[in-house]
Structures are given as C-alpha cells and as structure tokens.
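A single protein chain has been removed from this complex, and every other one stays in its place.
For reference, chains read A, B and C in written order, and residue numbers begin at 1 within each chain.
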Amino acid sequence: MQLLNGDVVLVTGGGSGLGLGVARHCRAEGAEIVILDVSTEKVRQLKEELGPEVLVMQGDVTKVDDLQACRAAILERHGKLNALIGAQGIFDGNVPLLQTPVDRMDGLFDEIFHVNVKGYLLSARIFFDLLQANNGAMVLTTSTAAYAADGGGVVYTATKGAVRSLVNQLAFEFAPDVRVNGVAPAGIANSQLRGPRSLGLDEQKQSDIPKDAFLSMFRSLSLLQDLPTPEDHGPIYAFLASRYNKIMTGQTVVADQGLLNRPVLHSRG
Amino acid sequence: MQLLNGDVVLVTGGGSGLGLGVARHCRAEGAEIVILDVSTEKVRQLKEELGPEVLVMQGDVTKVDDLQACRAAILERHGKLNALIGAQGIFDGNVPLLQTPVDRMDGLFDEIFHVNVKGYLLSARIFFDLLQANNGAMVLTTSTAAYAADGGGVVYTATKGAVRSLVNQLAFEFAPDVRVNGVAPAGIANSQLRGPRSLGLDEQKQSDIPKDAFLSMFRSLSLLQDLPTPEDHGPIYAFLASRYNKIMTGQTVVADQGLLNRPVLHSRG
Amino acid sequence: MQLLNGDVVLVTGGGSGLGLGVARHCRAEGAEIVILDVSTEKVRQLKEELGPEVLVMQGDVTKVDDLQACRAAILERHGKLNALIGAQGIFDGNVPLLQTPVDRMDGLFDEIFHVNVKGYLLSARIFFDLLQANNGAMVLTTSTAAYAADGGGVVYTATKGAVRSLVNQLAFEFAPDVRVNGVAPAGIANSQLRGPRSLGLDEQKQSDIPKDAFLSMFRSLSLLQDLPTPEDHGPIYAFLASRYNKIMTGQTVVADQGLLNRPVLHSRG
Partner (left out) sequence: MQLLNGDVVLVTGGGSGLGLGVARHCRAEGAEIVILDVSTEKVRQLKEELGPEVLVMQGDVTKVDDLQACRAAILERHGKLNALIGAQGIFDGNVPLLQTPVDRMDGLFDEIFHVNVKGYLLSARIFFDLLQANNGAMVLTTSTAAYAADGGGVVYTATKGAVRSLVNQLAFEFAPDVRVNGVAPAGIANSQLRGPRSLGLDEQKQSDIPKDAFLSMFRSLSLLQDLPTPEDHGPIYAFLASRYNKIMTGQTVVADQGLLNRPVLHSRG
C-alpha cells in the first residue's frame, strides 16, 4: 500500500532540511511532489538533482503573487492538488529577549512571524479550493517549542504557539472537506532552518546553534536517544497528508523522541 | 511498503469492535496478528473465521496467569513479539455520579479500573522483555474523554485520564528500547464496549447508549461529520506499532474527527 | 489580607473592558494602579473619573517610545513597578479566512499580531528591569481560542496561541526574578475588544458580534451558565500579579466558565 499513490503533494519550504526529507518520503509513497522554496540556489540544485519530472519552483510563501504563480504551475502540470505540507520556517537564533536590541524588535517580529505563521495562512487561503476539490489535507509544521520553554527564543516560540492554534481553527473552517493537522518536531539532524536577517544571523542554521551542545543534549535528554533525520519525519507527514487519515483533523502530533517526557529526578543512564 | 511486514502484533481486547478492526488492518499491513479476548464466544467465532493461521486466545487482561499463558503461546507459535496494541475497555454506561448507588461505587470502580488501566499495566509488565528484544512498540487506547467532559461517566473518564498519563510514564521507563504511545478516539461506529456488570449494564454496548442520539450528535458535532469505523483507526495504530515510527514516544494521538474543535458559536450548517 | 497592598501595578489596555475591570479589582486589593490605553477618549474619561491620584496615560503598546514614556512616568510618580498586567487586544471580527479579501491579509495579520502579541513582547522588554527590582510578576491575556477552534477567526486565534507559548518562554527567560503567567478567558460581558481597522471593522466590538446569539450561546454552553464581567476576572489576575503567588510561573489559567468542558452528547437542561 502506497499512502500517496497518484496524489499531488506540494511541500512549501521543501528545498532542504525537514521539508526536503518529507518530500522525498512522500515521493517514495507514490506522490507526485511539488517543491516551493525561497532559495534560488536550493531550487537550482534540486532541479538538477530531480530532473524535469519534478516541479521545483522558487517562491516566497509570504507573497501572494508567488503562491498564485505556484498554484497556476501546479494546475498546468498536474491539474490538481491533494495535499499541502507546510515546512518553511526561520529560527530566531535563540537570542534571549533581554539581549535583543530594542530597535531590532520590530524587524525581528515581522520577519519571523511572516514566514512561520503568515506563510501558512496565505497558503491555506490560496490553495484551499484545490484541496477541497479532492477532499485533500494540509499538514503544518510547529515545534515542541509550542509546548514548553527553551525550544527557541521568544519570537520563534510565539510563532510555533500560533501555528498550533492555527491548526485548530483551520481544521474548523475547512471541515468537512479538507483535514488540517500539525506536526511538532523537537530537534532535527542537519536542520537547515536559518536565523533571522534582522539580527544578522541569516547565515546561521538551527543545527549550528551551538552544534555539539545540541547534539549531545538531545541524545542525553530525549528518551529515544537519537537526533532524527528529516526523512524520519516522513511517515507521519505522509500519513496525515493521505486519504488514509479519515479521522484526524485539528490535531498536532508531537514527534519529539520523548523530549517532553524527559527525566526529572532520575538519570536513566 | 507494508508497515508491519514480518512483525508479530498482539492485540489485547481484539475480539471485536475497535481491537478487531485494528487487528485486521495490521494483518493487511503484513503482520502476523495474535488476538487475546476475554469473551469465549468472540474467540470461538474468530477462530472459525480466521482459521488455524491466526492465534486467537481467550484470556483476561486483568489476570497475570492469562497474560503469561498468552506470552507462552506467542513464543511457541511465533518465537517473538514486535508490538502490543491494547484495545480492551469497559464503558460505564454514562451513569451520572449522583445516580450511581453508593453501595455500587466500590464494585464499579474496581471493575472499570482493572480492565481499562490495570490491564495495560500488567500487559506492559509481562510483555516488555519480548518487545525489548525487537525494539518493539506498545500502543494503548485512551479516549477524548481524557481531554474534556461528557465522553463517558466519571469512572470511565478517570480511567482514560489514567491511561493518557500512563503512556507518558511507560514511554519514559521503557526508553530507549520500546516506544509507547496512545490513541484517543472519540466515537466509533458499532463500538462493542460493554457496560459495567457492577451496574447490571453488561449487556449494554457503548454504541447502544442512546444510539440514534449518539449517531446524529456525532455527525453534527464532529467536524468531519462521520462516525468512523474500527478499521478507520487501523492506519494510526499500525504506524505507531511499526518500526517506521522512529520519533514518537510518550504521546497520545487524538483521533476524534474534530470533536474537540467543534463549533462554539457558529453553526457550520 | 490585601493581595497587592503597597504594590504598583500597570495595566496595559486598561482603559475599558477586561483591563479596566481588572485594574479596579487590583485597586480594591490595595494596589496603586497605572493605566495605559491607546484611546485618547477613554483616557480622558478615566482621568476625569479617577482623578489625579491615578496615573492614566495614553499610549500605544506597539510603540517602544510610548512604552518608554510610560516607564518614565511610573518611575517619576511611584518610583517602582511590582506587576505588569497585559490586557490589550484586538478581535478579528470572526471573519472566516475564505471570506477575507486576499489583498487585506497582510494588513490584517500585522494589525492584530502587533497589538495582541508584539505589544506583550515589547512591554516585557521595556519593563523587565523594574519588575526584576521587586521580584515582580507579569500576567498576560490569552483566550480559550488558544485551546480550541471557534473562539475567533484564524488571525485572532493564532495570536492567542502565540501568547500561550510566549508565557512559557518569558517565564523561562525571566526566572527566578519575575514570574510570568497567563489568563485565558472565554467570553466577557460587554467586551470592548474592537475589530480590525484593516477590515473596516474597528467600530465593532467583540460583544457586538452577534450580540444576542453570543449571550444566549454562552449561557447555554458554559457550565456555570453566566457571562462573567470584567471585574469577575479580577481575583485571578490579582493573585497571579501578587507576591502571594510563590509557585506558579509559565502557566496559563483557563477561566472559561466550563466552556472547554461543555456538553457533547447530553443536554444538561
């Protein structure tokens, strides 16, 4: 049984990291995948790798025109859309609020909220009718940061809480035609989530910050003791995006290797 | 890709309803299934239907001896166990606390807690080493009753809250070798969950109480507007029971057709 | 025992509705209150009513300069600050995403997120050192909309989810000196929350939308069967803002008259 056989699945923010891993898994489950990414360079590389069979587009999820262009290209190429997986995001570099320059707050807030939250809202708005036509599904990416502290800085954390609640409301507004769910990862190996331009951290990646500490922390704190790859997240996204999910909507699945249930008193060593 | 190809999966409470639907789905995903059920009659019917290929055993999840016998039979027949899916449960007939005779409280409490909670604990205790040997998984059944009122009476509701927290703790104690997760359904078509003997309701089934009101309520309140079948729950259980779940442990997946996000002010008619 | 005896408490968005009710209660509990509100007219009326004893200031929580001016005035008048209660907010008029004009999305998003989320972030940034000096507290306002669908439209709902997670992270970053908690009301009688200018709804108030339906819905759905007043919320805010809260931080208190546990199957009539 291939979960997504014959389905067309768009992955926004699918040019690298989590999104690309999920997109590859969806393809292995039989989907025609479409990838939208803001990075011209990533798009170029992926086009080269994946060839003309796969639609890979450059575009910015915060811009309605780019989403409309993507919609038009999907219709032209595939004539339909079955699932939209939202995987874009920016990290905030874990900079504590008290160390964030006051005059950078406005820029930081808009930069991260626009990509991490508005991008999902606009995608939902632009692609709903296509999804509706096929009783399709949306899967959005939030984070364990939405559930407890220290999964990022204040702005990143707030965006992830926003997505968690957005999943509730979109599921409500889009029912019964389109199911909407979320996935909340903890850490991801080689995360390509970049830092904010507004703090001059856009060359940083989430997995750089601070890399060794992160790896060893994650291995010691998470119950399953491994830092999962982007591809490891594929089966959850693919199931939620598929017609085989007939029951779940408005829910977020926490995929955290047990981080939220980590030891308090006991070391399990 | 068959999620459970070559795996041995035990479904306790698998003789009918949710458990049987999940067991059938696991078989379709490639598993050798084993079914344990307390009902002699259900076991007899299933043996007839499924033939000698499938191990179907009569046994009571609240009795260590029965679980040990089941363990021995699994080892003899299959030599291993990859996943344990707990699907047993008793309903409490939705009888309000104030209408429950005081002299029945003790019996009611023990009857429902022993099946709905202790049964999972004992199973976890008895089957852990087999699961550990294969980096296996447990999937327990809780309910939306664990999350909000009016999913049952007080005793049923309390048992389901207990299971939700049990999932956290078992995941912690069994990590990193065995993943433990829960599923929280809302309503299930033709649920065979029986009422409590201690209230003289053991001939009642959850889906009888009050049947038409339940169906029409569920269709109008749940966002996806359908009452899912036992089989519809299969893909979620099968994924959580499989080796393809490398990330989730200690979590409960709410599979409720959107019931917890149902309308407040708006009718969506 | 007066919870806030001798304390200086700033209520942002305190010019009317929830904020004003909470401010009045804090005063009754012994606090010197300071009110910041964006509405010139409300500020004028309150100054008239409360007289020169109470510092009432016009200012916009989304503007650092206004917050700095407020900070300076508080220091001049009172020399200290013990608690910051955030009560500002804009409603989104419950307009479904699919009925929101695409070209209004950007404006709507920024307008509501800036007031409902960035306002709290900036206040936290500007007032932290004053609060720290007194082992003070912050109390932010989120909503049941953060927990389940249909408590507002998509943008309002997302802002309230953002605040819920922000409470976690601010509590973490500000510990152990400053406690940070949230309150999540459901409905409030005579709510003065205005609709968004970006949709031309800024003359609407939350309690207008649609007024009679809201009242009768709330009375029938909420377990306690009443629509609480702003003042009714006072004791919760005052406790969380006071030195008597030595234990809670990073938590949101749901103050919903039982709305999230409302009936599913049963009518309780």
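The rule is short, and it goes like this: contacts are C-beta pairs under 8 Å (C-beta built on N, C-alpha and C of every residue); 3 or more make two chains touch, one makes a residue touch a chain.
What you are looking at is a predicted structure, and each value in this text was computed from that prediction instead of being measured.
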Using the whole complex, pick out the displayed chains that touch the missing one. A, B, C
Check each of C:A72, C:V102, C:A175 or C:A213 against the chain that is not shown and name the one that touches it. C:A175
Which one touches the absent chain: B:H25, B:K160, B:R179 or B:R194? B:K160
Which of B:F109, B:F218 or B:Y237 contacts the chain that the document leaves out: B:F109
Touch list for subunit A against the chain that is not drawn: 94, 148-151, 213-214, 217, 221, 258-266
Kindly note down the residues of subunit C that lie in touch with the hidden chain. 1-2, 28-29, 168-169, 171-172, 175-176, 179, 185, 223-226, 228, 232-233, 235-236, 239, 244-251, 253-258, 260-263, 268
Subunit B residues that touch the omitted chain in the full complex: 64, 96-98, 100, 102-103, 105-106, 109-110, 113-114, 117-118, 121-122, 124-126, 128, 145-150, 152-155, 157-166, 168-173, 250
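Definition applied: only the chains that are shown with their structure count from here on.
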So that we know how the chains sit together, what is the shape of their touch graph: line, ring, star, complete or other? complete
Find the geometric centre of each of subunit B and subunit C from their Cα atoms only, then give the gap between the two centres in Å, rounded to an integer. 42
In subunit A, the residues touching two or more other chains are 168-169, 171-172, 250
